[in-house]
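Here the complex is missing a single protein chain, while all its other protein chains stay put.
The first chain written gets the first letter, and so on, giving A, B and C; residue counts start at 1 in each chain.
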Amino acid sequence: MQSTPKSGENFWLWFLKIASGILILFILAIHLTVNHFTAPNGLLSHREVVAYFQNPLVLFMEGLFLLLLVIHSLLGLRGIILDLNPPESTRRLIDIIFLVVGTIVSLYGWWLLFAVRSLTS
Amino acid sequence: MSKPHAIVIGAGFTGTAIAHDLALRGFDVTVVERGPIASGTSGRTHGLLHSGGRYAVKDQESAIECIEENVILRKIVPEVIEPNGGLFVAITEDDLAYKETFIKGCEDCGIPVDEITPQEALRLEPNLNPKLLAALIVPDGTFDPLRLALSFAATAKKNGAVFHLFTEVVDMLLDGQGNVTGVKVWDRTNNTRYDIHSDIVVNATGAWVGQITKMAHAHVPISPTPGIMVAYDRRLVNRAINRLNRPSDGDIVLPQRRLAVVGTTSFSIDDVDYVPIDRQQVELMLQRGAELIPAIRQAKERGVYMATRPLIGASGPGRSISRTFKAYDHKDLDNVDGLVTITGGKATTCRAMAEKTVDIVCGKLGLNIPCTTAEVPLASYRAFYD
Amino acid sequence: MKADKHNSKGFWDWFNPAGRDAGGWAFILNRLSALGLAFYLYLHLFVLGKLAQGPDAFDQFVAAAKSPLYTVGELLVIAAALYHGLNGVRLVLNSFNIGVPRQKQMFYTALLLTVIGTIIFAARMFTAS
Partner (left out) sequence: MWKITYRIRRQKGDEASHYDTFQVEVDPEEYVLDGIEKIWAFEDRSLTFRHACHHSTCGACGMRVNGVEKLTCITKIKDVTQDGGTLTVDPLRNFPVVSDLVVDLGPLYRKMEAVHAPPVHPLSMTPWEGEDIRPPKEVPTPPEGGEYIRLPDCLECGICISACPVAASDPDYLGPAPLAAIQIQGLEGHPELLALADSQQGVWRCHSAFECSAVCPSSVDPGWRIMDLRRQVTARRLKTIIG
């Protein structure tokens, strides 16, 4: 037992996980309402989806939603991996991989949002 | 001369205290114990750190040992002791009549004793029987049985002693003349058997000493005398509560963490390894305990256990046998060299028992090394697992 | 008295229900739903890539997704998300030391709401179109 605490997970990361979780719940509520209740049969055709994204508010909301989901899922996965007590070096590697993956996925998602938005037919 | 090697059989209070003393005096120490630490009588003790008051009238030798050791243990191992003192409480006129004899006995033995009013006693211990007639304060205390033994063991280990737990002595190693030169053991953790040689073997197996001495064709006079204890699920008192009278059944109530423990009885048995619980005695503890602390009747039984005292001497009524201890050199007793047996005594006096035993060991080996255990603070019980 | 082999199955013990109380089940379900949802999230993003490939690719996919198998899968995601979210609320409250002595009741509530919510969604999805 080392008496010096291991760094790597502290209050701020945990708080980010909790906060992103709560925000996801809010946005998910809107997302679900819009997808399954407002649109009569849900957003089921390409045309409908593209139309939906013309609203800048929607664009912002979905972009934020994506970011929060990526943060929450990667922090959660990281927590699960930490439960397996990986060596310090592995943990650092995972931190880097997750940072890279998170960035790429977020950029790809945002690019997708704008790409779809511009596909007006 | 290289370090003398001593084997200690038994890791109860006496065995661990002897290991600690031997290690301090420069011995190579090997402790063999057939179970875990303090799994016999030691673990199952009531946990009363005696002021000596209990024996101050009929057994003053034990009483004086107790008060001396009480002071020393408080100093060297404070982290396993609740040093809250004890009350001797008179409930009946008969109890009250015993008061002067008791105070006289305490004064004879050097035990500080103070009388307080029943009102004051009730302020200190609101759960006392409100009908109490008198209350005396003595420096009793309570201790955690396992951790007391662990503290001695941890300190011994720090000073080089080696502990073989779950390792049972199955026979003695004897030289041609019938003298003990070591032990044959069975390690129950991996089912292996091997020999350990030594300059001296110390038999500190308490109520089980007879099983060991038999292997060496030696003997000691002892009477295994069990008593029952019942734990209730509420901490009803903060100090040791004793009935102010001659020692009898169920006349002590002690706090232990969140519990109150009532004890005890005294009877004879044949098989020391398994003492079944007698529900009548459980009932008796409740009845007698409630005379001191009526709220025990509202508490729930949490645990019941038996502990077997190793009393010195041939069979007799348990309460009449002295609680003092005795160390035997089997050279003198049975003309068997290399074996020393210690038995009798109380948990409170375990350090003194060790001192006396190691004095004999040193004497036998022609060593003149003074005992320092009365001054050396013990290591944390947690260090045993380092 | 020393030994070094840790007496556990590590990873598998997370999901071992033996001797578990309500809170243990809450944990097992939370962890399973977490892993499931994380997998779904990245799969979902990949599938949505079809949006950028134009109307045909996407509409073809949506047509394929009308099969009952997809619906059941979607329902599973909804149930997992409901449970993970509702239990998440419980964990957030507990983490600020709110309602810890009633954590079991909170778990049962989360479970009940998940079941009700899933049934409502199932009814809508199977009766729709």
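The rule is short, and it goes like this: a residue touches a chain if its C-beta (ideal position, glycine included) is under 8 Å from a C-beta of that chain, and two chains touch if they have at least 3 such contacts.
Note that the structure is a prediction, hence the values are computed from the model and not measured.
Asks: Quick one: jot down which shown chains the absent chain touches.
Replies: Spelled out, the missing chain touches these shown chains: A, B, C.
Asks: Taking the entire complex into account, which one of B:8, B:24 or B:38 touches the absent chain?
Replies: The single option touching the absent chain is B:38.
Asks: Which listed residue (A:10, A:103 or A:118) would be found touching the missing chain in the intact complex?
Replies: Result: among the candidates, A:10 touches the missing chain.
Asks: Touching the left-out chain: which of A:28, A:59 or A:82?
Replies: Missing-chain contact among the listed residues: A:82.
Asks: Given the full complex, what residues of subunit B touch the hidden partner chain?
Replies: Interface residues of subunit B facing the absent chain: 35-39, 42-44, 47, 78-85, 114, 116, 120, 123-126, 137, 144-147, 149, 166, 168, 188-191, 229, 231, 235, 238-239, 255-259, 261, 271, 273-274, 276-277, 279, 302-305, 380-386.
Asks: Which parts of subunit C face the unshown chain closely enough to count as touching?
Replies: Residue positions of subunit C that touch the missing chain: 1-11, 13-14, 16, 18-24, 26-28, 30-31, 91, 94-97, 100-101, 103-104.
Asks: What residue numbers in subunit A mark contact with the hidden partner chain?
Replies: These residues of subunit A touch the chain that is not shown: 1-3, 5-15, 79, 82-85.
Operating definition for what follows: only the chains that are shown with their structure count from here on.
Asks: Using CA atom averages as chain centres, what separation in Å is found between subunit A and subunit B?
Replies: Whole-Å distance between the two chain centres: 64.
Asks: Approximately how many whole Å separate the CA-defined centres of subunit A and subunit C?
Replies: Roughly 16 Å, centre to centre.
Asks: In angstrom, rounded to a whole number, how far apart do the mean CA points of subunit B and subunit C lie?
Replies: Each chain reduced to its C-alpha mean, subunit B and subunit C end up 58 Å apart.
Asks: Counting only residues that touch at least 2 other chains, which ones in subunit C make the list?
Replies: none
Asks: In the complex, go through subunit A and note every residue touching subunit C.
Replies: Contact set of subunit A toward subunit C: 18, 21-22, 24-25, 28, 36, 41-42, 44-47, 49, 66, 69-70, 73, 76-77, 80, 83-84, 105, 108-109, 112, 115-116, 119, 121.
Asks: Mind listing the subunit C positions that touch subunit A in their complex?
Replies: Answer in residue numbers: 10-11, 14, 31, 34-35, 37-38, 41-42, 45, 48-49, 51-52, 54-55, 58-59, 62, 81, 85, 88-89, 92, 95, 121, 124, 128-129.
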